[in-house]
Structure formats: C-alpha cells, structure tokens
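Inspection log for the structure reproduced underneath, given as structure tokens.
A single protein chain has been omitted from the complex, and every remaining protein chain is retained in its original position.
Chain naming follows the written order as A, B, C and D, and within any one chain the residues start at number 1.
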Amino acid sequence: MSEPIIRMQGIKKHFGNVIALNGVTFDVRPGECHCLLGDNGAGKSTFIKTMSGVHKPTEGTITFEGRPMEFSSPRDAMEAGIATVFQDLAMIPLMSVTRNFFMGREPTKGRFVKRFDLETANRITMEKMREMGINLRAPDQAVGTLSGGERQTVAIARAVHFGAKVLILDEPTSALGVRQTSNVLATIARVRAQGVGVVFISHNVRHALAVGDRFTVLNRGQTLGTAEKGQIDAAELQDLMAGGQELAALEGSLGGTI
Amino acid sequence: MSEPIIRMQGIKKHFGNVIALNGVTFDVRPGECHCLLGDNGAGKSTFIKTMSGVHKPTEGTITFEGRPMEFSSPRDAMEAGIATVFQDLAMIPLMSVTRNFFMGREPTKGRFVKRFDLETANRITMEKMREMGINLRAPDQAVGTLSGGERQTVAIARAVHFGAKVLILDEPTSALGVRQTSNVLATIARVRAQGVGVVFISHNVRHALAVGDRFTVLNRGQTLGTAEKGQIDAAELQDLMAGGQELAALEGSLGGTI
Amino acid sequence: MSATTAAPDERVRTESLTTRLMKRPELGAVGGVILVTIFFLVTASPAMFTLAGVMNFLTPAAQLGIIGIAAAMLMIGGEFDLSIGSMIAFAGMVFGVLVVSMGLPLILAIPMTMAVAASLGAVNGAIVLRTGLPSFIVTLAFLFILRGASLVGLKVFTGGATQLRGVRDAVAGDWLTPIFSGHAFGGLFRWMADQGWIATLASGNPAVPGVPVSILWFLGFAAVATFVLLRMPAGNWIFATGGDRVAASNSGVPVRRVKISLFMLTACAAALVAIITVIDTGSTDARRGFMKEFEAIIAAVIGGCLLTGGYGSAIGAFFGAIIFGMVTIGLTYTGFDQDWFQVFLGGMLLLAVVFNNAIRKRVTGER
Amino acid sequence: MSATTAAPDERVRTESLTTRLMKRPELGAVGGVILVTIFFLVTASPAMFTLAGVMNFLTPAAQLGIIGIAAAMLMIGGEFDLSIGSMIAFAGMVFGVLVVSMGLPLILAIPMTMAVAASLGAVNGAIVLRTGLPSFIVTLAFLFILRGASLVGLKVFTGGATQLRGVRDAVAGDWLTPIFSGHAFGGLFRWMADQGWIATLASGNPAVPGVPVSILWFLGFAAVATFVLLRMPAGNWIFATGGDRVAASNSGVPVRRVKISLFMLTACAAALVAIITVIDTGSTDARRGFMKEFEAIIAAVIGGCLLTGGYGSAIGAFFGAIIFGMVTIGLTYTGFDQDWFQVFLGGMLLLAVVFNNAIRKRVTGER
Partner (left out) sequence: QNIIVVAHGQANDPFWSVVRNGAMLAGDHTGASVDFRAPETFDMVAMGQLIDAAVNQQPAGIVVSIPDADALGPSIRRAVEAGIPVISMNSGGDVAADLGVRLHVGQSEYDAGVAAGARMAEMGATKAICVNHEVGNVSLDQRCAGFEEGFAQTVTVIPTQNDPTEVQSRVRAALESDPEVDAVLGLSASLVGEPAIAAVEALGRDDVRIATFDLSAGFLEAVSEGRASFAIDQQQYLQGYLPVTFLALNAEYGLMPGGDVPSGPNLVEQDAAAQAIELSAQGIR
C-alpha cells in the first residue's frame, strides 16, 4: 500500500477552556477517499482546519509526504497542494462568483504588468459550474445573492479545480440538490482515480459508503476507530456516527439509514 | 379537508433583472407537512422568505387564515404565528446561544422594570437543545464558535419553541448528524400532530417521504406540480427534483435515491 | 436523552475565577485604567491623586463618558453618530437662548432642549434607515449642519457675537439648577474640611467643595446603560441589531425602532452634556463640543467596542472615558514639555489599549 | 450537460446599457457631481466655471483626492487610517528638513521622505495585525504622535518656530521640481492665451498658467488605483481581505501582506501630498493636514465605500473628492451669507449622497 501523503498524529486542539480535539490520528493516501464521520460537534471541522493550516494544533505532529510540516497559514497548505472546501465555504458575499472562484490564485496575462485575466477566469468559472450541474446566470453575480446550493457548488468547483494532491471536503453536499450531489460524488470518484487523496466529511451514511475507501469516526474530540471498506456495513457505521446512542423512533421509510 | 392556514397565489419575485420566482402557488393546512422540493436555485428559499415577511412579493397575493395579508416585516409574520428556520439560520455569531434563542422574544420578569429573565432563558435553551440531541457545554457560548450542526440545531429548536401555527423549515437537516436528524424528523411529526402546519424544504427524498403529506416541486422559479403522499414514489420524486435531467452515473449503492 | 446532563463535561477545562472575570468585555478596560494609574503615580506630581486632583480629572472624564457611553450603545447597535460634538454646541445654543433670551425656567427649558435634540436624533436615524446610507455620512452632514446652525443661531440671538453669556445669572435660584450643575454633598465636604479630614484652600473653604454633579450623572448613566444592555430585552435587541441587521430582523427584532431610539439617546446624551457644561460655565459658544464626537468614539473603542457593531459594553466605555480623561489631564501634572503632549497622549492611549488587549488574550486563550 | 448553455436564460430580464452602467459602483458618484454642478451653475457667480475657476476648485480637490483614493483602497481592504492628516504634517516636516536644513537634492529627499512615511505606515499595519486591535484606535494614536512629533521636529530644526521656510529657494532649479509643483503645459496655455482662446490677466499672461501638477497626479493615481483594484490580482485580494478576512485567508489570500501594503500606500499618498504642498507653498508648519484624515474618509464614503470594508471604488473616491472640493470652494462664489457655510456644506453633502443613492437604487431595483 502506498505511503500516506499527509499523516496527523495525536492532534489536540484547545480553544481557551474548550477542548475541541483530544488526540486524533488520521492519514490520507494518494488515490483513496478517506471519510471522516461523527456526531455534530465531534470536532471534524476543527480537525480538517488544522490539516489545512487554519488552526495550529495545541499538540501533535503533522507529516506531509514523509517530512514533518508546520503550515503557518492556509496559503502554505494550498501551495503544498491541499485544497479545502470549508463548512462555511470561505466565500466573500459582496464579490462576484468569478472573483471568489479565483481568489488568491488569479490567472494573469500580460507581459510586464500581470493583469488579472478576467475573460479566462469567467470562462473557466462558468464551465466548471456547469460541470457540477449549475447553470449560472452570469459569472459576475455576487456570491451573496446565490442560493445556498449554488454557493456550495462554487466552493467545491474551486477546490476541485485547484486540488493538487489532497482534496478536503467538509460536508460538501449538505445544501445540494440530487443532481448536484450525484455530480459531486462522481467528481470525487474521478479525482481519486487521478491519484488525489480525498478527505470527505459527511453525515450521510449512503454518500460515505458510495465513495469511501476508509472510514474514521470521531466522537467528542477523539477517534473511535478506522474501518476499511467492506469491513463495516451501513447500520454499524450509522450506529458509530450517532456516538452509540439510540435514535428517535420514526415512522415511515427511515428504518435503515438516514 | 380543513381550510389552509396560509395560501400564496401567483407569487412572483424579481431582484433587479433577476427573476427568482415566476408565479408560484402554494398552501399549508393545519396538521399537515407540505414538502417544498426542487433543484438548487429553483427559488425555494426566496419563496419561503416571501411567506415569512422577509421579502415583499413583486406580484401575487397571500391569504392568512382566510384574510388577505401583507407582512411588512418578519416580526409581523412571527406575531401572526409563523416561525421560520432560514437556510442561513439568522443567528448572530458574537452573541450567546441563549441570547440568540430568545432574540426578539425575550422572557421577562419583574413587576415594574421588565428584566430579561436570563435564568429561565438559559434553562429552556439547554433543555430544548438536549431534546434535539445536542449537549451544549454552556448556554453562554457564542454561537460563532458552535459547530455547523450545533448552530443549525439552535435555529430549529428556537423555531419549534415559538412556532404557533405554521413552522417553516428551510433545509433544516443539512448539517445535522444522524441522531440529530432523526430527532428533527420526529419533532416535525410531533408538532404536526399538534395541528401546526409545517413547510419542509429538503433535498433528501427519503427525509421528505418520511414526514411529508404533500409534495410541491419548484423548477427555475415555477411550480412543476403538487402530489399527495402515496401518489408518487421515491424515484419519480427524485426525477422531478432533478428538473427532469439525468443524473451522473455512479458506482456503489447510490443506485436508487440519494 | 443522555447521561452526561449534570456530570461535568470532559470537553471543558476548568478555569479560575480571575479568568472568568477577565473574560467579560465589561472588565477589559480595567487593565488600562490600572496601567495608566501606575504610570501617573510614578511620573506625575502627587497633587494628581489628592481628592481635588481626582475630581479634577474625573470631571472631563464624566462629561466625555456620558456621550461615550451613548456612542458605545449606538456603536453596539451598528451605527455611528458624528454629530455628537455639534449637537453639544447646538443644544447648548438652544438651551442658552431659552434660558437667557426667553427667560424660561429650567423646568421648561431642559425638556424643550431635550425634545429638540431627540427629534434631531430621530431625523438622523430616519434618514439612515430610509436611504440605507451609512450613518457615517449622514451624521457627518449633521456635524456640519448643526455646527453651522449653532453659529448662525448665536449670531442672531446675541446680535453678532459667537458667544452667549449670562446663563449663570439666568438660572441662579432655579430649583433645578443644583441637579445639573455645581457640586453635590457640599455640606458633607464642608464638614469633613472642618474636621480637617480633607484639604482646604487658603480661605478655609474645602479644596473640593463636593462631588461635581456631572460625575454623578456619569455613574448613574453607566449603571443604567449596563443594566439595559445586559439585563433587558432592549439590550438583547441592540446587540442583535448591531451583530447582523438582517438576521436580527429575520428573528423578529424591531430593528428600525432600536436604531431610531439609539440615535435619539445619543442626541439626548449630547444635550445633557450641553446643559451641564452651559450651566457650569455660564456661557456657550459656537466651538463647544468641537471634536467631541471623536473623543466619544475613542472612549467607546478603548472600552472594547467594535466599530463593526454587535460587540462592546457600557462599562467599557465608562473606563475608556476615565482613561482618556486621566491621560489628557494627567499629562499636565507631569513635568513633560507641552510640545511633547500629543506624542505622549498618543503613546499612552496605544499603550493602554495594547495592554488591555494583551491581558484579555492571555486570559481567554487565543480567540 | 444541459441544453440551455448558450440560449438566453429565461430567468434574467434584459436591461438597458444605462442601467448596466449605473450599476457599477465606480459611477455611483457621478450623479452627485452632476447635481452639485447644476446647483452651482444656478447659484454661483459665473467666475466659478471659467477655466480659472475650475482649476481653482480642482486644486484642493486633487490634493484631497490623492489621500482620498488611498483611504478608499485601505477602507476597501477593511481598515482605517486616521493618521493621514498628521502624516502630511510629519512628512512635510521631514521633507522640509531634508531639503532646507540638510540641503539635499530632490532626487534624494523625495525617496527618503517616502521611505520614512512608508515605514511608519508599515508600523501602523504591523501593530494592527500583531495586536488584533482595530485600526481606528491604533492609527488614532499615531494621529496624536505624528502631530506632536511634527511640532517638536519643526521647533528643533527652526530653533523655536512652528514654520519652516525657504523650501522654494532650496528646490528652485532642481530638475525634479516641475514634476511636483507648479503648472504643466505652460507653453500650451500661453499659446492659447496668445490666440485669445483663453482669458488673460491684465498683464497679458494667461489667467491660468497651466494645469496644476497636483491635478495630474490626482488623475494618474485615480487611473492606476482603479486599474489595480479591478484588473490586477492585488485588487482582488484587497476586496477579499476587506470583505471577510477569515474567508480570504482561508482561500489563500496573503491577508497580512495586503493590509501592510495598504497602510504603506496610504502613508505614501499622504507624503506625496505633503511634498506637493510644501514645494508649492514654499513652507511647512505644524498644522498642515489638520483634519485631512477626516476629509479623506469623507471623500471615500461619498464615493460609495462601505466603512465595513470590501466594497467601494477608487473612481468613487475620485468623484467624492471633486464633490467635496466643489462644495467647499463653490459656496464662496455664491451670494449666500458665509455664516451659513457649514449648514450648506452639510446639506449639499447629504443631498449629493442621497441623490447618488436614489439613482443607484432606482436603477438596480431593490438590493
């Protein structure tokens, strides 16, 4: 089995007196989709934020391609080849879709003065959005006026476009329609096939099982364990994700998985 | 069949040159859960915002309990008995959970000077959150530091607590864990049984089918039609929600519904 | 539904009482006050911390504080008022004219002045809400308009001068005067002076004739404002309105009402300061309150208010005003060359705020 | 994947070219300029709109505009600089000392002045970033510090006066002087005067000896700033940084670098204005640039910048400065009683901004 691209060991993270992570170990290999699952508030988002350079861990080590690494900013992580879709999407509402898409990594043209190549940027944006199943009215619409799902799609398309070695997706399908969801899952399968390591966070067991190769479950800031694909079935996984507590009784077709 | 609590007819909504709604008709009866479905950007959120007094419709009429009605602010709608969970949650990140929970409708105590009864408010907040499956560390934690799912749960618990006649939920389960989701669905079933009319927006066919009595599908700002429970099966519904376009091919267990 | 309800949560570290206290935004500015006090204890003449000296620097602090607290509340509610200073001049002019030129008693003149101020505040607020323009630019226009109107008004009523005198004579004997000017607890202080407990002047009068009433107004207003912000529904609405206007409105907060009331409050606070200072000095002129809007905002910001709204406290502004008053008056007690005054003023302000901030950060962990 | 790719979208109404033009924030302030122009065409003496009159009100507008545009860029980037005005005094003092007391040629004195200003700007920025304090309070401290330091510096180098003179003599003959002072296109104007196309003075000289260079700097800076904001990656970073600092940083924008650069830019703009005015007037004094930070922010806000950052334009600030310059100078050309000056100034500002806003709203539908 290939070496992990990124390996996080014994990660702890405290915010003042709040203990968000209490020793989490995790790795991603090239060409695999590693699902990070867990209850609300388990610490998933906090964990991937330390992975993408937003937070510095209070304790623990990060190894990137075999070398110990300390990202001092998200820009560092990006330059190392890690692209992230944050749960809050990291978009600027007042800026246009294109400008958000290329924020921080603008394509340029011009020999002496490197101008922002807006035409190319607009074209790429419209194209990538269409691939994800969203037909934008215009690339200069402000992101703040997009619908929730449209906005999420921009964030995903952006990360996929720039994701070089590792692609981290924090609940990417939460606001998406069925068509867009299936596009995103198909995209994950595609980039994984290209050798990119994918970290996928979801509350939807079916989505996780559809694309995941390994499954790590967090609970209250700690790892509950990691399972390979095939070693675990939907019901077991769902049980782990709920933190071992029983679910409310429900009529209807929800019997199995939610 | 009982009279609708609220009936919206021929609603149109334009933002500058953007046509978000182009004639939508919709109603909710007491004790039913009416699901509003549709692709990303179909206009669902815009529609429920006109229902809850945030937007004034460009055209169309709203009848509330048989009388024509014009809500000039969300406060009016609330006072009429409509509680809403907005897709963006309408929370103030810098304020505590309790203060967000009771924002605009604070419980008071004291004879002459009506003081904000923080103790009662804290107690109710912790209780309601626990009922939804979230154990908060403290009621005075700032909402901005909550996890995505925790934050969504606050918004839902708040709406349920104050929802008198109509409860509108815009993708309430998008960020929730399995346990929290099943709690929310159970809650919908419970308030519906108490005679409250519920409007439920979701991209998850299974969630919709689990609690919905009627299903209205929007597409590109227009109604595609309304179906009663039992008249339609999951695959048909999913087809409608995708706007009639085919889905990306996917391996794994996603064959049926996403 | 879960067993961990009452049990202590393993996801929370315990913290000490001091930590919990220092976390409160109200107490953020205390560190600055302590720092500044220590600085002046070391460098300033001991006269600064005699009873007379303390009253001396608290008086400007109190006048600044009254508008500073109002500005803080408005800022928490997400708006600015740059017309505060001009409002002091304008309300002072109105009050002076009512009292001197019209000869009205205070019981009429004060409510009328307040009403004028409040309605101008409401106009400010209404324009901001109606047009959706930033309050910065709207109240800036009023900064100019009211300043100009004070000048014109004074010239009209004095027949060409920019200074209106004779207020002290006009209000002498009015039963409301002691509430808005002079010193409270005069008897107590005279008695203490007779006992030799406090310093006296050469004439035998106590060096401090009592507590200036502006200080009492300041304390009272700070207490009421803090109570409203933290313990009343209205306080919750103010924080919500400033935190996110759309979210607040969507949650049922009467955003427009909150904002208009805050503009009116700020204007009334300015009018109160105008009345106090006009009675105290016995005169008013067209330059009164010049740049005070600025100082009020400074006090609020030193006290931890965010310019973007939704965060801050009245107590913070209270201490912010004290810091500012102490630094401006305190430097005259030190031997520093007056030419360096502004350099020191700036340096001290920066130091006090950085210190506040460093303490708060250290205590709360990163944020 | 869909058939509607190229077909016009039925969810979009067509809109006219004017609508599309008026939507651009850059053009928001044009309406105000037109309104103010019409006002003065009606009320002011015709001398105002002669060539000489236009140059006369454009000169202060240009000086204000240079700092206004810089302030706008900083404001778009989410920060304030209140030390602009004091920086003008300080940089003027440094420049004056270098030129007069040290006798350096401009080719050395100007870069050195700029370097001093830029490093002070960087200090401002570094403190803001390091402490996380609002820039309002940090640069406020520098407002005082630099103002005080200018006074001290001037006194030291002049031996006691607050004015440093002799700059004009010191730079006369320097080949760089014409770039920073005086009038451009002098030959052209003289020729036009000789042809009788433009008015002449009694002496036969053209009434307008040329275009003041500050106006050229103003135009050039506005063009460059607009280009950077709209067409360069750096512009995108500025908008992103001001729009949401955390989101921008999470998306890989070098937020710290952007902010520090903007602070340096603002300081350099202030230094440029200082150099231009010091050479032009031949002297500098401790009161130069008093309240200019305020006017710069006013120009930016009239031009449509949001105080909360992330929105605005350089062209807006350009027109904002022109509106402000026109109103302040223009009232002198009218027959109104000058006591009403401030009332008019405030009223005109409000009117211009409300008008801008009303047009924009009408054109874009609600927003």
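One rule holds in what follows: a residue touches a chain if its C-beta (ideal position, glycine included) is under 8 Å from a C-beta of that chain, and two chains touch if they have at least 3 such contacts.
The structure displayed is predicted, hence computed values, not measured ones.
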Residue among C:Ala52, C:Leu219 or C:Leu351 touching the omitted chain
C:Ala52
Of the listed residues C:Thr131, C:Thr177 or C:Ser283, which contacts the missing chain in the full complex?
C:Ser283
Touching the left-out chain: which of D:Thr59, D:Ser313 or D:Asn357?
D:Thr59
Touch rule applied to chain C and the missing chain gives residues 45, 47-48, 50, 52-53, 56-57, 59-60, 63, 89, 147, 150-151, 160-163, 165-168, 201-203, 205, 207, 277, 280-283, 285-288, 290-291, 328-329, 332-333, 335, 338-339, 341
Interface with the unshown chain - residue positions in chain D:
44-45, 47-48, 52-53, 56-57, 59-60, 63, 147, 150-151, 155, 158-163, 165, 201-203, 205, 207, 277, 280-283, 285-292, 328-330, 332-334, 338-339, 341-342
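Rule of thumb we're sticking to: only the chains that are shown with their structure count from here on.
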Taking the mean of the C-alpha atoms as each chain's centre, how many Å separate chain A from chain D?
44
From the mean C-alpha coordinate of chain C to that of chain D, what's the distance rounded to whole Å?
33
Can you list every residue of chain D that touches 2 or more other chains, as numbers and ranges?
1-2, 11-12
If I count partner chains per residue in chain A, which residues reach a count of at least 2?
15, 18, 88, 133, 137, 245
Which of line, ring, star, complete or other matches the graph of chains that touch?
complete
Under the stated contact criterion, what part of chain B meets chain C in this complex?
52, 54, 73-75, 78, 84, 86, 88-95, 99-100, 102-106, 108, 113-116, 118, 130-131, 133, 135, 137-138
Parts of chain A lying in touch with chain B, wherever the complex brings them together
15, 18, 38-42, 44-46, 87-88, 133-134, 137, 141, 145-150, 153, 171, 174-183, 185-186, 189, 203-207, 209-211, 234, 238, 241-243, 245, 247-254, 258
Name, in rising order, each residue of chain A that touches chain C in their complex.
14-20, 22, 220-221, 245
